[in-house]
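A short worksheet on the structure shown next.
Left out: one protein chain. Kept in place: all the others.
And then subunit A:
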């Protein structure tokens, strides 16, 4: 993607996110405090983050690929289950990815 297109994405995304924040401080509370809206807002992040985890770990363009990223993710999941701090989780995942790269190429 060209630098201009990246800048456009960065600036349009930033403006949109800012307007979403400003809307909250500005709209009447009754518009947003409906049960289905709060449910949506509670669970959309889980769906989106999980989709991103899957796509980041297993896809390369339109291909599904198994490589060191999946091994790193598995190690990260174990570390998270053991309540390791964020930085430890990232270091372990990174070390696993690097190790697989060195071993497999």
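Everything below uses one rule, namely that a contact is a pair of C-beta atoms (placed from the backbone, for glycine too) under 8 Å apart; a residue touches a chain by one contact, two chains touch by 3 or more; residues count from 1.
In the analysis below, contacts and distances are computed from a predicted model.
J.: Using the UniProt record as the reference, specify the protein name of the hidden chain from among "GLPGLI family protein", "ABC transporter ATP-binding protein", "Membrane protein" or "Predicted branched-chain amino acid permease (Azaleucine resistance)".
T.: "Predicted branched-chain amino acid permease (Azaleucine resistance)"
J.: Which subunit A residues would touch the chain omitted from the figure, given the whole complex?
T.: Interface with the chain not displayed, on the subunit A side: 1, 3, 5-18, 20-27, 29, 32-33, 35-64, 68-69, 71-73, 75-77, 80, 86-87, 89-90, 92-98, 100-102.
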